[in-house]
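One structure, pasted below without further comment.
Take a look at chain A:
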Amino acid sequence: MAEYLIKNGFVFDPVLGIRGDKADVAIKDGKIVETNAVKSPKVIDATGKTVMAGGVDVHSHVAGPKVNVGRNFRPEDKLFTYKPRNGIERMQGGFSVPTTIRTGYNYARMGYTTVMEAAMPPLYARHTHEEMRDTPILDQGAYPVFGNNWFVLEYLKNNELENTAAYIAWLLRATKGYAVKVVNPGGTEAWAWGLNCENIHDPVPYFDITPAQIVKGLIEANEYLGLPHSMHIHANNLGNPGNYTTTLDTFKLSEGIKPKSKFGRDQVMHHTHVQFHSYGGDSWANVDSRAKEIMDYVNSHDNITIDMGQVTLDETTTMTADGPFEHHLTELNHLKWANADVELETGSGVVPYVYSPDIKVCAIQWCIGLELALLAKDPMRVFMTTDHPNAGPFIRYPRIMKWLMSEESRKQQFDAFKYKDKVIDATNLAGIDRELDLYEIAQMTRAGPAKALGLAHMYGGLAPGLEGDVAVFDFNPNEPYAPDDIEKAFSNAEHLFKSGVQIINNHEIVSNGNKRTLWVNTKVNENPQVMRDVKEKFLRYYTVTLNNYEVSGHYLPNPYVIEVDATQ
Partner candidate 1 sequence: METVTLTIKNQPELYLEAETISPDALAGKKVEEILGLPVYVGREQHRLGDYFDVSGKPGATPAETKIVLNGDLSRVKYIGTKMTDGEIVVNGDADMYVGAWMQGGKITVNGNVNAFAGTGMKGGELIIKGNAGNYLGAAYRGDWRGMQGGKITVTGNAGSDVGTFMNGGEIVIGGDVDVHVGTHAEGGKIVIKGNAKSRLGGQMVEGEIYVFGKIDVMLPGFVYREDVDIEVDGVKGRFALYEGDIGERHRKRKGQTIYGKLYQRIEA
Partner candidate 2 sequence: MAIRVNLITGRSIQQGVSMEAGKEKPAYTAACGIIELDPVDFKKLGAFRNTNVRVTSDYGSVVVKAVEATQGPHPGVAYIPMGPWANMVVNPDTYSTGMPTFKGTPVTVDIAKNEPVLSSLELVRKACKGEQA
């Protein structure tokens, strides 16, 4: 494998604690090495440029059934925006829901090398893996959803922690999944009857268990197993005025629980797209920002991490396993609505949405997302996402960087709002002058998410031994720049290396890389009861046989298995 030496760049790396100093980065055999370990490297002159590790996205909807519904039912999302095939690049289409090919290339262009699919319905795991297989360059993993799964509901109703854990281990193996995802716990099962669970004590129809029990139980099971990532939750009551109390109640379920994981993470709960969960008021007329209350809690509890779910003010496509929410949304905007309830497991919905700067609520949502990041005391625990494509397409990350790094750019956006004054009254953002630096950005987009995923030993930094994932951006932080220069530079990496392979050279994609699929293989003690329960449910209630359920290896042509031993 070729050796590379990236010389004289301004390096931003939270792992090594380098804050923009000039430094060299060496790559050999796919890994980062000491600069003296490379003999005859290809030298990349990064003089006057910014060097960072490859980006890590902790939460993005890029592969699987609901993503493909979003593609197939929105031809208008591709009209006039298609990119012809060119050299090694295959044709690429879609704005808010790009094809798998465009997904890989567009993340790479932003300097990202690892992207986690945030919600995988177990019964559709095979589909999710087929799409990840056809997504070039990126290392990926997918989170199977557990929060409305009948096995989980029944075990946790009787506080059967070990059985819950054994089932989680079995399902992660069967679906080749990476982490425990929870979406609107209990609410999506309720939606199978057209109902919902609007707070954490709202009982789940028939199953006689509350969202609070489900969440607490899954955190404990997750720590019982010591999985790389923590329980990853999208709480109840998403997107409703006044929902911040539900969010705080959900946070509190993690209190007193310590991480039991060998993978170096500090949190036991990752709460995703918190922007959608930080609303005050009791109607869309008086909705306001409660980012302060939310961040006060997050800042003072270090066993929690969150991501933003930043609204980008685009026309986009919302998609979530939160079935009742999507139905609620289509009732609001009257646009096409797809729904897919999945037997014994979960559900999902998809609805297009236009975040317009002329609509007060959209502008308030924009403020709230930025407030979460700007009020963060520890950027290692607050990550940049758009909950792609829910709050906006991931290709806007560089624009979000601009907003976070430049108060001037935020002022410009405020001035573009139709209801500027009302928006300012309902939010805190106008009063925040903080401007993040690239070191903090690197924490929020690299080191932080890598650590939270339990992957700090592979990603997120430039320390020797880590994966050779390095991005070089045509951006000089020490010279004056306009806000838009940030967006421009970080939208279009000059060089990108992924596992030591050069993917982008002089802004041009030169390789489709060597993508890997990460999954977690957990050893647990024999549990005959769980295996009996599994057999019984497949015989009586599933419509596929048990032997046709497990995802076989060849769907993961290049797997990376993380072994966990939970037998002690």
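Behind the choice of candidates: all candidates are chains of the complex that A comes from, given by their letters.
Methods note: a residue touches a chain if its C-beta (ideal position, glycine included) is under 8 Å from a C-beta of that chain, and two chains touch if they have at least 3 such contacts; residues count from 1.
Being a predicted model, the structure only gives us computed values, none of them experimental.
Here chain A appears alone, and the candidate among 1 or 2 that touches it in the complex is 1. Interface of chain A with candidate 1 (complex): residues 73-77, 79, 334-336.
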